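Complex shown without one protein chain; remaining protein chains in place.
And then chain A:
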């Protein structure tokens, strides 16, 4: 039976592929690669965009001071050949490469880099405000102390400054181009130091990049330091998942990371398609509780969720085996993950959950929902309406029902969901997010200052704040690791989160292309594109 469906599927996809071929009837130019994605970005300005769709293009258009290795924890040189950090962790001196130029031939200087970073943190005029300027730390001053020396001074140490400077937000921009294009920088043009240069953009259709011919300063994590093997890269938006699968199978496009999990199994059997998986990817899907709301403020209820849901089976079902079930709050491959901290997370055991709820005073009502002091064990869940959340919502709803908890699932379109998730009208939420380390993840979510968003859990604990500050400003990695360990133990024991899945990053390529390796910084699979080559 299964093989019939699969054959029918492949037949259907091939037919769709043929339709696409017939519609476009145009072979790809010899040295061009087409990359598919689901959505476009609103603009390609690193200081104004936080979208993955912007980041994946900006990493090709420009470079950062430092780069991230494929292990997602080792910092390698980038535009800075080397750097010195002062004893107190307050001053960084970056020694920049010489001979670097922007796409239009203008030489890259420390002055330009200082401008780009200052623009990111809102210290240039006209002022732009980046939603993620906090990633730059508590900056005192960023200045050029010579043509190729950049000084970065902080008011407080920032133990993860370097990983944050590897993110696309901190890309080098040509100040003249920024001034010339004004608001239209990253809309009508771009001038960066990256391996590819901006050619044209048709929003929601395609963005075309051409090779930067003089590029020689690729980060050491790439096999090819430049120039790129490929002459042209076309980023094409194809919103429909099935069309992307069909285009990949019919060689209409070469690369994509945007293939729904359910399709992966059948694509594995297609000999012309290669799947590269990044094992060190840090993108988790979690369920969070508002710990100050009635019912959700009871730890017995929160623990009961963990015990009622068979997470490994659920993750296998929802992600079709393309994600790893989570236990603790941090991915085991992340820097400063604390294994013993995961002991505090209750294991799947519905009978034990029922006993625990009984003991906590939650008596089973006649309708199968528990009641305590006149309060029904009913929780409302808010999440973005997508396929994963629909399925997770129904499975978890059914699972907690087994132990006497009622979960009301409300999914919202992405356009309104963020507003709804910023409200106080719900008890439980699903979200997924990228991070670079335990410190990054925990500082993002759990500080009392971060309420109401992104600390949607309303977690407010002075001890947590102290540990977060300690980890954030630690200059000694051991101190930071200890603070992170304490935090993981505390948060796992509180059950304020049920971490669900560690997502996989897969990069799909056709036989026409080689050198496609999934990277995964901020979810970006194709980093720089220097190693891509047409066979």
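Everything that follows uses one rule, which is that contacts are C-beta pairs under 8 Å (C-beta built on N, C-alpha and C of every residue); 3 or more make two chains touch, one makes a residue touch a chain; residues count from 1.
We take it that contacts and distances are computed from a predicted model.
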Inset, instruction - Choose one: "Tryptophan synthase alpha chain", "Carbon-phosphorus lyase complex subunit PhnI", "Cbb3-type cytochrome c oxidase subunit" or "Peptide/nickel transport system permease protein". The correct choice is the protein name in UniProt for the chain not shown. - result: "Peptide/nickel transport system permease protein"
Inset, instruction - Can you work out which residue in A:50, A:188 or A:390 touches the chain that's missing from view? - result: A:390
Inset, instruction - Quick one: say which of A:111, A:310, A:349 or A:461 touches the chain that got left out. - result: A:310
Legend entry - Contact with the hidden chain (one of A:409, A:481 or A:521): A:409
Inset, instruction - For chain A, enumerate the residues touching the unshown chain of the complex. - result: 1-2, 5-6, 8-9, 12-13, 241-242, 245, 260, 262-263, 265-266, 310, 313-314, 316-317, 387, 390-391, 393-395, 397-399, 401, 409
